[in-house]
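Of the protein chains in this complex, all but one are displayed in their positions.
Showing chain A:
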Amino acid sequence: MNNMAFFPVSLTLLLISYFSFFFSFFLCLLSCFRCKFFSLTETPENYTVVLDEEGFKELRPSEHLQVESAIWLPLNVVSNGSASSSSQAVGVTKIAKSVIAPLAQQHVSVFMLSTYQTDFILVKEKDLSVVVSTLEEEFNIYKEEGGESVPVHCQDVSNGLHKNGREAIQPTVHPVLIPKNQFCVMSLDPDTLPSIATTLIDVLFYSSSPKEDPQPSPSQDCVKFFSFSLIDGYISLVMDTEAQRQFPADLLFTSSSGELWRMVRIGGQPLGFDECGIVAQISQPLADSDISAYYISTFSFDHALVPEEDIVSVTDMLQHQRNEPATS
């Protein structure tokens, strides 16, 4: 039985449409790490920020800021190492069957955030009781409080509704977009963060403004995507190879084999936060064919990263999936 831990923060999702407002805030974050959970994802449409209460307090309200009303709790599968799986597939794929599928069945909407170090599954605070009762069979669930892991049980959280009352809707199959650019998943020694801060800001805010092309056409070959997260002192970066060239090569951590990833963007229209089963419909087939994946949700769309060498089979699979409901 694996362990699952609640990260000791509650998170807020933000959408930022005007970058310069955010710029000063970002600098402030880089200088003082008071915020324990911070993630910034740049997509062609906007910037998505996930941050904890501490960080949210530092943010001045603004009309450029759109706040998702729910409070989210990050979940994290912690191995207790008793069973080391031989499977090489990692990340979302590994937990697809044990976590994502059961949550989708219980109509719990999840927000995935993969990092270099681990995968966070964000669930809404109000869904907590359902999440706990769903996952209790497979996992020991802990809540981290001040460094201590406190076991959480179903009866402790069963206030209010026990089951999500939502109607079981057949999940819509969303269109996917597979851009041509290659991505790297990297990390960084937090000590060296100041030395690359200027590059980081340059890449994030000045290289190509999202304002220039607010509605990218699906035919576009490359999609701008950049993700930076600083969680509990660990930094994780996702960027395409073009952006990566602007960073000093010896400072970024990556795999010695230099693996590259391709992106699958899910959703034609902004997905919203209530629909469930989106992650499941991507991760399930990937898990079936044992392909490792990396998954980042943003305010509008979801993004899955798959190894470059597997992109052909993934494309086939997704095409197949999209045709199937149409034929049936």
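Some notes on this structure:
FYI, a contact is a pair of C-beta atoms (placed from the backbone, for glycine too) under 8 Å apart; a residue touches a chain by one contact, two chains touch by 3 or more; residues count from 1.
One rule holds in what follows: contacts and distances are computed from a predicted model.
Set against the options "Missing oocyte, meiosis regulator, homolog (Drosophila)", "Transcription initiation factor TFIID subunit 13", "Cytochrome c oxidase assembly protein COX19" or "CDAN1-interacting nuclease 1", the UniProt name belonging to the omitted chain is "Missing oocyte, meiosis regulator, homolog (Drosophila)".
Set against the missing chain, the residues A:D202, A:E259 or A:D316 yield one that touches it, A:E259.
Residue in contact with the omitted chain (choice from A:W72, A:Y116, A:F183 or A:F273): A:Y116. Across the entire complex, the residue among A:L65, A:V78, A:V173 or A:C222 in touch with the chain not shown is A:V78. From the options A:E125, A:D189 or A:D274, the residue with contact to the chain not on display is A:D189. Looking at chain A, the residues touching the absent chain are 5, 77-85, 88, 90-91, 114-119, 147-149, 184, 187, 189-192, 232-234, 249, 253-260, 292.
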